[in-house]
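Here is the structure we will look at.
One protein chain is absent from this view; the other protein chains keep their places.
Chains here go by letter, A and B, matching the order in which they are written, and residues are numbered from 1 within each.
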Amino acid sequence: MLGGFELYLIPGLPLLAFLLIAAFALQPKAERAAPAFIISALLGSLLLSIQAFASTAGKRPFSISLPWLSVGSITLHVGVLLDHLSGVMLIVVSAVSLLVQIYSIGYMRGEIGYGRYFAYMSLFCGSMLGLVISDNLVQTYIFWELVGICSYLLIGFWYRRPAAAAAAKKAFVVTRFGDLGFLTALLILSFQRHQVFGFDQLQHLVTAGRIAPAVVTAVALLIFSGAVGKSAQFPLHIWLPDAMEGPTPVSALIHAATMVAAGVYLVARAYFFFTPPALFVVALIGALTCFLAATMGVAENDIKRVLAYSTISQLGLMMLGLGVGGYAAGVFHLTTHAFFKALLFLTAGSVIHAVHANNIWQMGGLGRRMPITALTCLVGALALAGVFPLSGFWSKDEILTATWFSRLPGHSLFFLAALGGVVLTAFYMFRLWFVTFTGEPRTDEAAHAHESPLVMTLPLLAFALLAAVAGGLKARVPWTAVGFAELLHLEGQREVVSPVVIALSLLAAFAGIGLAWAAYRAGLVSSAAFNSRFPAVYQLLKNAWYFNRGWELFATRVVIAGSSLAAWFDRHIVNGMVDGVAWLSGWASRRLRVTQTGQLQFYALVLIAGLIAGLVVVFGREESLLSLLVGGP
Amino acid sequence: MTGLPPLPIHGYLTVSALLFAIGLFGVFVKRNAIAVLLGVELMLNAANLNFVAFWRYGGAARMEGQVFAVVVITVAAAEVAIALAIVLNIYRRFKTVNVDQINLMKG
Partner (left out) sequence: MIADLLRALHTGSFWYPLAFFFFAAGVLLPALLVVLSRNLLHCALWLLPCLASVAGLFLLLGAELLAAIQILVYCGGIVVLILFAIMLTRGLGDPDVRAINQQLLWGFAGAAAFAGLVLHMLSRESWPAVAAVNRGDITGRLADALLSPYLLAFELSSVILLVAMVGAVVIARPERE
């Protein structure tokens, strides 16, 4: 078992790298050294994470908590919690981060702000690891906000581009919406009789029934709202496609594998709060998001935006898994998704780097010219579609099984939605793959593309390997019987294997792939014909179900209406009170001014009148003047 | 002298009170500034009368009563001098010595 200090190092090393890069490696001359800091830090974090996880086998969760800040009756703590969940997540985050940083060396070469990029990335890695290893909700919230800031900084990395700056702002504001719910949950908890925020303490309180069920559900839903924002679930998903303005490694790391998964991680961490009503909401939103986002991905032509919608959809699938009670399934899919989605983004980056364009219709025939990229991308696509025996198959199948067998109301609808999502996912993914890598080049750039350098292709190969074999986390003996649940040290989770579900999911995947092949490779089905026969559907998908327009209307109509009301209140009532006081002074002084006649004798009269009144009051009650004056009997 | 005068002190105190009231009336009611000053002088004398009366009826052993009266007369003299100088100044400035016509402090 590790002592506490090593655990603090896991987020600490990247944060230290951030400070060092910021101090020494921001100047153009020194920039080239920047990646060295972060890569060595991440290596250390990865090794420590592996060691930490290994040490959790068969042992109780380990945590250290130090009191940090006391305000009144509330004490905030700083601490680390190491259990199977955080152990797994630590390894995933460190491994993916490390590979992406190596890739970035090649991708960002020659960019202005090279050092700044690695500085922000280091800050992000440290914050994400800190989030994972936090042992209480407040600390989690702090790191939550930190990763949000890093996301903002990195989306808007090329800040001179208006689109990038706008996307960064949008991401921050939309996730803030969700974070408001998270903060409210913290506030509610602070008003409970036991003002604790630590995960194990809260778990004890909830399972012992010390908190009212309504409050527990409310807290769960509010925490979930934070996850909805961060993990781009419906209806706060609008920021993720725009976030593709950032450099591709950023999209790969933050907006595919780690930060957006933080929402899923948070739900898993706070799972004990989720009463059946809350779980229903989670499953509902997850299923809805999964299906809707998949439909939106079908109409996209920007390679990164397709992957963005795919991420949203897959995150919805994870939430669905958690919602129907498949805790292990959801987390398992988080792990496999991190690998193959990062892989897909990095291959997209490789392609973009070669062709200098994002639109798939400006590519074509790249399979011959970039074989490694094409092959690894194929592996990733197959994993995403859920084809046996790649990792995606195993995790997706677990979620589908859990949904099929769950007792949640409406679970059959959720299953259908998820299945529809599988079909569409396979379809749009292979649409992308066929259009990009097969056929003839559509532009000169595509014709002259060449494979990316080794520093970029090595991570691709590494990810491809992980994407392929991570399914083994489930299948490896002696965990076969219980699968990932054993990994997460959850007792009592019955492992169900349903051939029906397996068959359905494989069928769905192949159906999607087949349709894509028919439309885009073999030319048997024409998308143009489809679009002209169903123009409404086409418009709906192309405009992503008009969600952006909806939010825009909300902001301009509803929010501004409310603000106008508040502004009126401020102007007339609050200001009115202040002005009223001033007016009152003026009015009173105008009334009182009559006493200031300027006539000396009037003043003398008033003086004596006051004196007489005073004498009457003071001496009126006394018998003897002398006794009052002298004071004696 | 010895003993007490064959008159109770109330006599002197009454005279003093009435004199003070008359002076007060003059201060309230007269228009000419110098007339107001005359009223003030009457009040001062009333006070002096009080002091000396109490001195006598208090045993005439301690001289504070008379000392105070002396000082009052002295200060009254000084005060009249200054007051009249001010009246002259006002007369030059406002061409009038009527107190109720000098109301620059109004409002």
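Basically, a contact is a pair of C-beta atoms (placed from the backbone, for glycine too) under 8 Å apart; a residue touches a chain by one contact, two chains touch by 3 or more.
The structure displayed is predicted, hence computed values, not measured ones.
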### Query
Which listed residue (A:L47, A:V500, A:I573 or A:I608) would be found touching the missing chain in the intact complex?
A:I608
#### Entry: subunit A residues that touch the omitted chain in the full complex
601-602, 605, 608-609, 611-612, 615-616, 619, 623-626
### Query
Contacts of subunit B with the missing chain: which residues?
1-15, 17-26, 28-32, 34-35, 37-39, 41-42, 45, 48-49, 52-53, 55-61, 63-64, 66-67, 69-71, 73-82, 84-89, 91-92, 95-100
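Methods note: only the chains that are shown with their structure count from here on.
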### Message
Need the CA-centroid distance for the pair subunit A / subunit B, whole Å please.
### Response
91
### Complex contact set, residues of subunit A against subunit B
593, 596-601, 604-605, 608
## Note on the structure
Per the touch rule, the subunit B residues reaching subunit A in their complex are 24, 27-29, 36, 99-100, 102-107
